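With one protein chain removed, the remaining protein chains of the complex are shown where they sit.
Here is chain A:
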Amino acid sequence: MARAAQLGRLTVAIAWRRARLVERRPQTATARSLVLTVPGWPGHLPGQHVDVRLTADDGYQAVRSYSLAAPADADRIELGVQTVPDGEVSPYLADDLPLGADVEVRGPLGNWFVWRTEQTEPVLLVAGGSGVVPLAAMVRAHRRAQSRSPFHLLYSVRTPDEIWYRDHLADGDPRLDVRIVYTRQAPPGSTRAPGRIAPADLEEPTARLEPTSPVYVCGPTGFVEAVGNLLTDMGRDPATIRTERFG
């Protein structure tokens, strides 16, 4: 029965849709939130991503994937864009695409690295740098649903200037526990010396998980490899660990 339903979906191609840039907000010196309106947007799950397609005057096209940073909100979607130096697409999206102009998007894509509001177990989110984007969508969906599932976010950044979604992460929500790990430079008064995520950083948040609780890890490959290895070395069932790697 499940197979029949799935084969039915196989016939539905995912369309490219016109998407209009309506808002751009800086997150850090090099990161932006882009809000776009997409007529006909079918909605999405927190953690999913879209393909963004740019078209040059001569017809040349470039496509990149961007994670959705917020839960579904009618025809509005929010993307998180980190400028890649010399990048073909990200500097254009971050700084050059005019407000009111259109790109094309296709999605939502990815049905694996997702959190559903029906999930009730405690959840650990581990973000490295721009890897926080799909996890921010989960945090926001969790809050909007008034989910009773305890959320723990462990967020690794180099310096205090590189924190995305500062307002969303520090609004006193008792069901959301946020720990920020600074790898290069910690703010004054920090008791933890700057350094990469270590077993000690994971002990407390993993102690509050159930054996089947999902752990979502997103960031650059080296970060995801390191955190994945730490978690499995601590005895976490690899089947509970979902990873998404940027670059």
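Everything below uses one rule, namely that a contact is a pair of C-beta atoms (placed from the backbone, for glycine too) under 8 Å apart; a residue touches a chain by one contact, two chains touch by 3 or more; residues count from 1.
The working rule: contacts and distances are computed from a predicted model.
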Handout entry: Options "Elongation factor P", "Sulfite oxidase-like oxidoreductase", "2-oxoisovalerate dehydrogenase subunit alpha" or "Ammonium transporter": UniProt name of the undisplayed chain
Key = "Sulfite oxidase-like oxidoreductase"
Problem - Touching the absent chain when the full complex is considered, from A:Gly80, A:Gly110 or A:Pro205 - result: A:Gly110
Practice task
Using the touch definition up top, pick the residue from A:Arg24, A:Arg76 or A:Arg245 that touches the left-out chain.
Solution key: A:Arg245
Problem - Interface with the unshown chain - residue positions in chain A - result: 6, 9-14, 18, 53-57, 59-65, 88, 92, 96-98, 101-104, 109-113, 217, 221, 224-225, 228-229, 231-232, 238-239, 241-243, 245, 247
